[in-house]
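All protein chains but one are shown at their positions in the complex.
== chain A ==
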Amino acid sequence: MSGTPIELEHASRSYGSGSQQVRAVDDVSFTIEPGQTLCLVGESGCGKSTTGRMTAGLLEPSQGRVLYGEKEIDALPDAEKRRFRQAVQIIHQDPYASLNPIRNVTQILSAPLRRHKLTKSRSELQNRLRELLETVGLTPPEEFLKKYPHQLSGGQRQRVSVARALTVDPEFIVADEPVSMVDVSMRIGLLNMLLGLQKDLGVAFLFITHDLAVAKHFSWEGRIGVMYLGRMVELGPTQKLVREPVHPYTRALISALPEADPELTRNKERLSLRSPDIPSLLDLPAGCPFHPRCPMYEEGLCDTDRPAEDAVILEEHLAACYVAARELGQEDRIPESSRAAGAEAARRTA
């Protein structure tokens, strides 16, 4: 499938004004090539959704740029902007809020088809509606065409949302926690349906979830990005990141992941945090924002400078941790001030 890469370049987004400014997303960069999948994981409030909405062009970054191909989204000429709008779609978390309650399935799905003149005649429109509903597993389609959202279950609504996103044949879908509000029994069906779209239609995904297990399932061939307090702390190919996590936050997340085999779960190395509380975005700790909770915390080294998101580089795999950088022999990537502060603290305790 031909497509255009989407790139976030040092994108930040702040909310509020004056002294009450909160940086929901702080200096995040990544590229998603056509057909690729990137999963963003992190706890609530870490900026995953804001990142997703910026990537979909629905929210302007306060700083940095979002590029579609070579060009910034907001500077696209009209024709290309229209192409972008068709190429990039979003699926929301809450299936009860993402469908207009007073429009039925036919109305919801035919509006974009009509607007972009994707179907020529009434019969073509009807066929396309049927085809879309079948693609998302709502069969027989006749039963759903006249239904209003309140007559559908959460899982069915979410499928209608997906069908709506598919009306314009997108290259890229931002899926913002698409399964977290759906019944557990329906999740795997929905996930596999989305995976099918990715394989059969070659759709690229930015998949946002707070559940590392879901991320693992969805992007086994792709990449995972771990976010913490608005920053990307680790980004790498899923299989590598899951087997050899570098950042202590990722390690803690993975160690908390239950395995299908209870024996495995029991014997898993458990990494406990020093504090369960997430610091407030209004009052971020100095240096690495994770240091008050980090089991690998070292005085001086961790609370002087904020680690860049590429403090550790293992080919495609990046992590923002100075302790890991030192342990992996990448000391040259630690700034002088942090190194000095670390050495000073070590001398004092000795």
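Points worth noting:
Keep in mind that, in the parts below, a residue touches a chain if its C-beta (ideal position, glycine included) is under 8 Å from a C-beta of that chain, and two chains touch if they have at least 3 such contacts; residues count from 1.
Heads up, the rule we're going with is that contacts and distances are computed from a predicted model.
The listed choices are "DNA 3'-5' helicase", "Xanthine dehydrogenase YagT iron-sulfur-binding subunit", "Oligopeptide transport system permease protein OppC" or "Amino acid/amide ABC transporter membrane protein 2, HAAT family"; the UniProt protein name belonging to the chain that is not shown reads "Oligopeptide transport system permease protein OppC". The missing chain, though absent from the display, is touched by one residue of A:Gly18, A:Pro101 or A:Gly329; that residue is A:Pro101. Of the listed residues A:Gln89, A:Thr209 or A:Thr250, the one in contact with the hidden chain in the full complex is A:Gln89.
In the full complex, the hidden chain is touched by chain A at residues 53, 56-58, 82, 85-86, 88-90, 92, 94, 97-104, 111-112, 115-116, 146, 148, 150-151, 161, 164-165, 167-168.
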